[in-house]
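A single protein chain has been removed from this complex, and every other one stays in its place.
Labels for the chains are A and B, by order of writing; each one numbers its residues from 1.
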Amino acid sequence: MDQSAATTRTSGAQVRLRKLSKTYGTTAAVDDISLDVPAGVFVSLLGPSGSGKTTTLNLIAGFLTPDSGDILIDDRSVAEVPPHRRNIGMVFQSYSLFPHMTVADNVGFPLRMRSKLTRDEARKRIAEMLALVQLSHLEKRYPRQLSGGQQQRVAMARALVSRPRLLLMDEPLGALDRKLREQMQAEIRHIHRSVGTTVVYVTHDQSEALTMSDVVVVMHRARIAQIGTPRQLYEAPASAFVADFLGDSNLLPGTIAAVDGSGYAVKIGNGVFVHAAQSQLKFSAGERAYIFIRPEDMTVQPARSAQGDGPQSLAGDVTELSYHGDVFWLSVAVGQGLLKVKVAREQGGAFETGRPVRVSWSPNAARLLPLADDDLRAGERARS
Amino acid sequence: MSAAAARIGLGAAVTVILAYLIFPVVVVLAISFSSGNFLSFPPPGFSLRWYQAIAGDPEWVSALFVTLKVGSLAALLATLLGVPAAFALVRYVIPAKALLSALILCALVTPPVVTAISTYLFFVPLGLVNTIVGLACAHAVSGMPFVVINTAASLRSADRNLERAAIIHGAPPLWAIIRITLPIVSPGIIIGAILAFVHSAHELLIATFLLGGVGKPVAVKIWSGVQATSDPTIAAASAILIGLAILTFASVAAAQSLARRRSA
Partner (left out) sequence: MTATAQPETAAPRAPVLTLQRMMPALLLMPCLAWISFFFLLPLALMCWRSLTAEGFSLAAYSTLFTSALYAKVMLTTVKTASIATVLALSLAYPLAYALTLSGGKLRALILVFVLIPYWVDIIVRSFSWLILLGDNGIINKMLMTLGVVHTPLELLYNPFSVLVAMVQILLPLTTVILFGAMLRIDRTLIAAAKIHGAGGWQAFRTVFFPLSLPGVYGAALLVFVLSLGFYVTPALLGSPRETMIAQTIMVEANQLLDWEQASAAGFVLLVITTLIAAIYNRYFSLDRLWGGSDA
């Protein structure tokens, strides 16, 4: 790691949200949110629009006052602290660089407002930051002369220059095109590792959250749906909402016929019985539930004849075949619904729309998810 | 009707209507430069004598100064009172916001004669009649809606995150508003202030009651002139007001392009 990175390392703040709520009229924008973020962690607030993630961020920043609950940064409540004294750095989706100031002045702004550095020390710090984001050569330019990606990097430098222990990011890459976004994601990760501050990152893009975060908080309708590492969330979602929001999923509704040590026998439409493996979520016989299988855990073969549907396979016709460069996606209409399956590019030629195929999966690939109106009740299941 | 014919029809109608709109303005301008004595159009020849007459007439000159003083004071008051109000209306959730908006705007829809009489009756015991300050205070009320509406429009289209970016990085909120947001919003404020000024310069009825005597403003003088004489001095005075209008329009346009550059 280069010298500049070593000198800019900060320690991160521990952030705690306690039963935070914010209501507008009769709608709750944030409903009883509690969260513990350890120091130095990169946590993403992930969810569809309206889920409350941006409101939560604005509450942490102090732009909004909670109706109830508390926010603690480093174990001290910040409820009474106005935003300009919380010592936080923030990056906005529209960059929000001051148009009448140069890049260097933009980056140096927090220093002028907050700290007691001398002119020379400030200049050194600004130079450090610009080196960190690799924009040293642009310090005399104005924001309007920079590209989107460059502006975003200046915004990051500005947010980090006063070495805040907490960095907030509000969908900062939303305005960039895909290639640039992926590049910036890697850069942000790199900067986070160099600097060490705690990051709270808001996004609606699940692949972005999975790539960048240590911890992901999935939010849905003003509440937390599930918290975990990217792997935990992807491989062990606790609800149909989380399963479907992160990555692609196949969800088949059914009723549980029997439970034993190896798993569940589930009756799905057409009277077919399918096997689902045990997981941390517990179900009992007679309950309704979803069979959940990821497309990449399924294999598909052209069917020779109408063989029976077994505990780990279903037969149906291909309704759609689409080419995505690296893979083919197939939609297969089985009696119980539509399944999405992937096949590698070389194998795509074996399939045609309208032809029968058989989709199969390994015994552990199918799991159960709660089938309920409010998918967030899932949290209670984990304890039984 | 074919699309092309419809277009031509619309174009023709629009041209006629625009001519209808602008022709009288052209007429007054032309007459003000007339070398003839009577109000005839087209004028017999070109001459600056009526402008010279006004410039040399101390009554006209003092009327112009009165208009300028009253208008500037009214615009200033309207701005000082209206800009904070616009911030409150745009930035905050307030109960009965519709009612408050109506209150601020009601001066616009009230018939001027009603305002004139009521203000006069109110000012007499206060000793505010026949004072520049008095008229300015009354004109400030009708100038305020212009300031509030235009400032609010500017504020709404400004990027609020710039102010937030300053605050979160250490700027006290008041500093952020004054140094970051206000410059962005200033074109709207300026437009509103100019409109308030122009409105005051044109206002007749309130001015007639409150300042219709010795130190009367231009509008009142023109009105009494229009009903009395028939020489083109009136036209010249009117032309001065038209010139003011054009100047105003140019400054507004300049302010708007400034706004566009600032937010780029």
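The definition used in the following text is that contacts are C-beta pairs under 8 Å (C-beta built on N, C-alpha and C of every residue); 3 or more make two chains touch, one makes a residue touch a chain.
Keep in mind that this is a model prediction, so the values were computed, not measured.
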item	value
Sole residue of B:53, B:132 or B:204 that reaches the chain not shown, by the stated touch rule	B:204
Absent-chain contact - pick from A:69, A:149 or A:348	A:69
For chain B, residues in touch with the removed chain	1, 3, 6, 10-11, 13-14, 17-18, 20-25, 27-28, 31, 39-42, 77, 80-82, 84-85, 87-94, 97-98, 100-107, 109-123, 137-138, 140-141, 144, 148-149, 152-153, 156, 198, 201-202, 204-205, 208-209, 219, 222-223, 226-227, 234, 238, 241-242, 244-246, 248-249
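The criterion applied here is as follows: only the chains that are shown with their structure count from here on.
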item	value
Whole-Å gap between the CA centroids of chain A and chain B	54
Interface residues, chain A side, partner chain B - complex	61-63, 82-86, 88-90, 92-94, 96-100, 109-110, 112-114, 144, 155, 158-159, 162, 168
Interface residues, chain B side, partner chain A - complex	159, 161-162, 164-173, 176, 180, 183, 262-264
